[in-house]
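Note that one protein chain of the assembly has been removed; the remaining protein chains are unaltered in position.
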Amino acid sequence: MMTHSAAIAQDVTPVVSMDMITKTFPGVRALDQVKLDLYPGQVTALVGENGAGKSTTVKILTGIYRTNGGTIRIDGNPVTFASPNDAANAGITAIHQETVLFDELSVAENIYIGHAPRNSFGLIDTARMHSNAASLLAEIGAPFSSHTQLSDLGIANKHLVAIARALSVDARVVIMDEPTAALSHKEIEELYDLVDTLKAQGKAILFISHKFDEIFRIADRYTVFRDGGFVGDGLIADISENDLVTMMVGRSVEQIFPDRTHNVGDEVLKVVGYAHPTEFADISFTLKRGEILGFYGLVGAGRSEFMQALFGITKPSKGVCQMNGDLKIIRSPAQAVENGIVYVPEDRGKQGAIIGLPIFQNITLPSLGRTSKNGLLKLAEEFKLAREYSQRLDLRAASLDQDIGNLSGGNQQKVVIAKWLATQPQVIILDEPTKGIDIGSKAAVHDFMAELAAQGLSVIMISSEIPEIIGMSDRVIVMRDGLIAAELPREELTPETLVRHAAGISQPTEGAA
Amino acid sequence: MKRFIPLREAILSAAILFLTLLVASRFPGFVAPANLANVFNDTAPLIILALGQMVVILTRCIDLSVAANLALTGMVVAMINVAIPGLPIPIILTIAVLMGAFMGAINGILVWKLSIPPIVVTLGTMTIFRGIIFLISDGKWVNSHEMSPAFTGFPRTVLLGLPALSWIAILTVVAFGIMMARTQFGRSIFAVGGNPHAAVYTGINVGKTQFWAFVVSGALAGLTGYLWVARYAVAYVDIAGGFELEVVAACVIGGISIAGGIGTVGGAVLGAIFLGVVKNALPVVDISPFWQLAISGSAILIAVAFNARSGRNKGRVILKSAEATQ
Amino acid sequence: QEDVRIALVVKALGIGFFEAANEGAQEAAAELGNVEIIYTGPTDTTAEGQIEVINALIAQQVDAIAISSNDTDALVPALKRAMQRGITVLSWDSGVAPEGRQLHLNPSSNPLIGNMIIKLAADHLPDGGEVALLSATTTSTNQNIWMEEMNKVMGNYPGIEVVATVYGDDLADKSYREATGLMQTYPDLDAIIAPTSVGIVAAAQAVVDAGKVGQVNVTGLGLPSEMAGAIESGASKSFAIWNPIDLGYSATMLAYELSQNGAEAAPGAEIPMGRMGTLTLDENNEGAMADPFVYDAGNIDEFKSIF
C-alpha cells in the first residue's frame, strides 16, 4: 500500500493543462468549457457519469478530435494537435477505452506500428523490433511472445498489448481510459504496480474509471465532469467517496444494492449437458421464475460463449434446453426470442446497438411483430413503445429519432436493455450489464433488475464484479475454463469462495478479495 | 492464423501445377520452357495490375478504374509517340507512370478528402476516363505502323531469355515484396485495412494511406498502359475493356480479403498466374471458345469457396481438453 | 428548302473503315446538294447501343437511316418503328433482317468474298498447306456468312486444309493471343486468314513477334492504312477489301433515292447510285455493290493514305 499525499507538492506546475475546452458534435455539446490539469509523478482520476465527456477529453488530448474552443498548454506553452502524431510527439500516449489494435499483425508490430525501428536502408528492422517488444512485454509481465499474431490472444492479453504499446513511446503523459474493465484481479494488481513505476519515473497519468475502490487505491488527484461540464477537482486525500459521488451525479446516491425478497417460483428454464467442441462442456442448471442467477468467472471463462449458444448464435454440439418443461430447440436468436429468451450482449457496439438506426428503431427491432399489422409498420405504435421503455430506463437523449451512435456508452446500453425488455421475455440474460456504466445508471440497472425479478422475470446475470454478483444474485454459478466450477447458493456467497472457484485454487489464499 | 496463409498459397500453387500438368499430359508442348515463359509474359500485365489492386483492396477500397486508366494512358503515350516519334522510351515510361499516378491520385483525393466510397469514385472515373479517350482520339485507333519501332519494341526486348515485359513484372513483384513487409507504408496498409478505427488512434492517417494506395495502383495501371499498347501495337478506346474485373478476380483468387487487411504479395501473384494459365490453356486443349467464360467463372467461384474454407475460424479454444487436442 | 437529313449509323464510332464510309457519304451529300449527313453510332459494337441511337434519330425525325448493324435481329423492332414513323431505312455493309429495312446494300457479294479470302491464301500455297481462320466475334453476321461461302468453294483448292477457327472478338489483344496460340498449336501453319480488319492487323503483329515472317502468311480483309506495315514487313503478302468510301457513297445515294425520288425497293428493282452505277435487288431486296479489291506491295502505297 502506498499513501496518497506523500509525494505531492502543491506548487508543481502541470505538464498538461486544458483550459476552457469545448467540443461539439452535431446536436451535442460533449464538452463545455472544461478544465483539466495533469501533474508529473501524479495520477489524476477523471470521474463522471456515462456521457460526461471523459473519453472525448482523451480523444482531444491524443489529437483524434479537434476542439471547438479553449487552449491546451504543455509546460505552459499553448499547443494545437492537428493529428494523433502531434500529440504523440508532444509525449502523450493513451490506452483507449476500446482496444485499438490490429488482429492480422503480430504483437510486436502492434506495439511498434507507426514508430518501428529502421535499419540503415530505411526499412523496418524486424529483429530489433521484436527484441524491443520482448523486453517491454517482460516488463509488464505479459505471458506471450512478440511473434504471436494478435488474433490468437484473448481480450485481457490484448489489453496488455495496448499497455505495452503505450509504454513503447517515451511518453511524459500516460492516459488510461477504463484500463481495468477487461482485466482479471491478478492483472489489475500488475497494472497498479505498473502505474506506481510510471509515477516514480515522473510521468503524469490520467486515469479514468467507474470503480471507486480503484480510484481511491491509486489516484492522487481527481477531476469531476458532469454532462460535459467541469464540476471540480482536488486531492483525493481531501475527499470522501460519498462526496465524490455527490459531485459526480449532482445528488447523493446510495451505493447499496436493492433490498430484495427472494421468493422464487417454479422452474422456467432447464439446461442439460450443453457442450461445444472447443468452448464449453457439461453445462447443466435450472432457472426459476423471479430468480436472479449470477454467472461468475474470470474474463475468458466461456460464460459469454455458453450464453450465446443458449441464445442460438452458435450451435452447441450436445445438450437440451427446456422451457416450462417443454423441450425447445433453439437454433437461431429468432427462435430464442420466440421462446422468451433474450440476451443483452457484452459487446455493445458490435452486437447490441445497431448504430446507424435511430433509438426508437433499435428499441422496437425485435418487437416489430407487436407494433405492426400484417407486416406493415405502424410508426405511432413504435414511438409509443420506445417512449415507454426509454423512460423506464431513464434514457438521456435529444430525441428518439437520434442515431444511437451519438449516445454515450452507458446510454447505448440502456437502449439495448430497453430493446429486449420491450419483447416481454421470460428469461433475460444480461452479459456484463453494468460494464462501463456510471454509478448512477448502475444503481438504476440494479433496481430495474430487482423489479423485473419481482415481476416474475427470470434473470441470468453474467458479471465479473464481485460486489454486483453478491449483491444481486439469488444463486451463483462459477465457470472456469469452459466448465461449471461450482454452484453456490446465496448463503455461501463470499468474495473469497467466488475467487477461489473461479481461479481454481483449492486452498483459501490471502488477498483474494 | 499465420499457419494458414502459406497453406492457402500452397493450395493455389498446387492448383496451378495440377492444371499445368493436366494440360501437359495431352499437349507436352505446353510445359516447354519457351511456352511457359510465354504464358508468364502474357500474364505479366495482370500480375502488375493485381499488385496495385492488392494494395488498394488491402486498405478496404477497390479500384474499378484501372483498366480505363490503362487505356487512357496507353492512348496518350501512343499519341505522343505518333506526334514525337523520337521521344526516348525512358521518358515515355516516366510519362506513363506519372499520368497513371495522377489519375490514381484523382481517385485517391475523392476517397480521402471527400470520403466518397471507393467503388462509387472508381465507377465514376472509370466511365470518365474511357470517355476522355474517346474525346482525345475521336474514337480513332493508333495503329502499329504509326508507332515507332522503339516504342513497340521495348516490351519485347529480350534480356537473359525473358522479354522486358516479364522483367518489369518480376521487378514489380520484388519491389512490392519489400514494400509490404519492410516499410512503414506497407505495414500501414495492413493496419488501415485490418482496423481503420484503430489506425486513426495509432496516428496513421487512414485517408492518406488510401490515397497513396490509389496512387500506387494508378501508377502501375499507367505503366501497364504503355506496355499493353506497345505489346499489342495498337491503341483504341476499348482496350482492356472489362479487365478491371479480371484484376479483382486475380486478387480474390489469391486470397486477398475483399474486406481488407488480409492478403499477401505471393497470393496476388499466384492468383494472377492461375487466371493466366487457365486463359492460355483453354485454347491449347482445344476447348471451344464458347466455354471459356463459363470455365473462368466457375474457377473463380471454386477458388473463392476453397479459400474461405481453409481460412474459416472455428471459435475460440477455452476448454483445456480441446486445447490439448489442437 | 430544308435539308434532307440522312443518318449514317455505323457499328461503332472511331473505326477507320466507317470514317472512310462517312467520307463517301459526305461526297454524295455534296453531289446531291441539299443533304445533311448525321454520322453516328454507338461507342461500342452492341445492338443495345444502336437501338438507343436509332431512338434518338426517330425522335429527331430524320428522313432516312442507313445502318451497318451489330445484330441482324435485335434492331428489327426499333427500325420497324422508324419505318412506321415514315423514315426510310436501309442497311449496308452488315445487314438486318428483311422486315427491319427496305433494302440491304452488300459491299460485295458474299460468294465472291468467301472465295476471295481462301484464294488469297491459296495463291501463295501452290503445293497446298495448313491454314487457320481468325474471325471476329462468334456472332458477327458477315464473318460467319463469308466463312460459310468459303467452305462451299474449298473443293476448288485441293491441298488447302483449314485446321482451326478461332475468335479474336475484334479485340486487338485477344486476336493477338489467339494468333499466337494458333502458331503454337500448329507449328506447320502456312497462313492465317482473318476476314476482319482488327484480326488481320493483330495476326500480322503476332507473326512478326513470333519470328515467323515468311513462314506464315497473314491474309484476309483489312484496311490499307492499317496493313501497310504488315505488307512492308512481309508478314502479309496480300489482302483484300472493298472500298468503304464507295460504300458510304452508295448507301447515301440509295437512301436519297428511296426517300426523295420515290424509288421502290422491290425484288428485281434497279436503283441508281450515282457514280457507282445501279443496284439490282434480289428476292431478299439485297444487292451487291462491287467486287473486293486486292492490295499488295504493288499498290499499297497508293491507298494507305486514303483509308
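A, B and C are the chain letters, set down in written order, and residue numbers restart from 1 in every chain.
Criterion: a residue touches a chain if its C-beta (ideal position, glycine included) is under 8 Å from a C-beta of that chain, and two chains touch if they have at least 3 such contacts.
Here is the rule we go by: contacts and distances are computed from a predicted model.
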item	value
The complex's invisible chain, by UniProt name, from "Ion-translocating oxidoreductase complex subunit D", "Autoinducer 2 import system permease protein LsrD", "Hydrogenase expression/formation protein HypE" or "Alkylation response protein AidB-like acyl-CoA dehydrogenase"	"Autoinducer 2 import system permease protein LsrD"
Contact list for the unshown chain, restricted to visible chains	A, B, C
Candidate in contact with the missing chain, chosen from B:83, B:159 or B:293	B:293
Those residues of chain B which, in the complete complex, touch the missing chain	62, 110, 114-117, 119-121, 123-128, 130-135, 139, 237, 245, 248-249, 252, 258-259, 288, 290-298, 300-301, 304-305, 308, 312
Footprint left on chain C by the chain that the document does not show	13, 38, 40-44, 46-49, 51-53, 55-56, 58-61, 71-74, 76-77, 97, 137-140, 144
Contact set of chain A toward the excluded chain (per top definition)	27-30, 51, 227-228, 311, 313, 332-334, 336-337, 342-343, 345, 350-357, 360-361, 365-366, 368-369, 372, 375-377, 383, 387, 390-391, 394-402, 419
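Please note the rule applied: only the chains that are shown with their structure count from here on.
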item	value
Central subunit by CA centre of mass proxy	B
Rounded Å distance between chain B and chain C, as computed from the means of their C-alpha atoms	36
Between chain A and chain B, centroid-to-centroid distance (C-alpha), Å	43
Whole-Å gap separating chain A and chain C, where each centre is the average of the chain's CA atoms	74
Chain A-facing residues of chain B, complex	1-2, 178, 181-184, 187-188, 190-191, 194-195, 197-205, 261-262, 314-322, 326
Parts of chain B lying in touch with chain C, wherever the complex brings them together	27, 29, 35, 38, 42, 134, 137-141, 143-145, 156, 228, 232-234, 236-241, 279-280, 283-284, 286, 289-290
Interface residues, chain A side, partner chain B - complex	62-64, 83-85, 88, 94, 96, 98-105, 109, 113-114, 116, 122-124, 126, 149, 151-152, 154, 165, 276-281, 300-302, 305, 314, 481-483
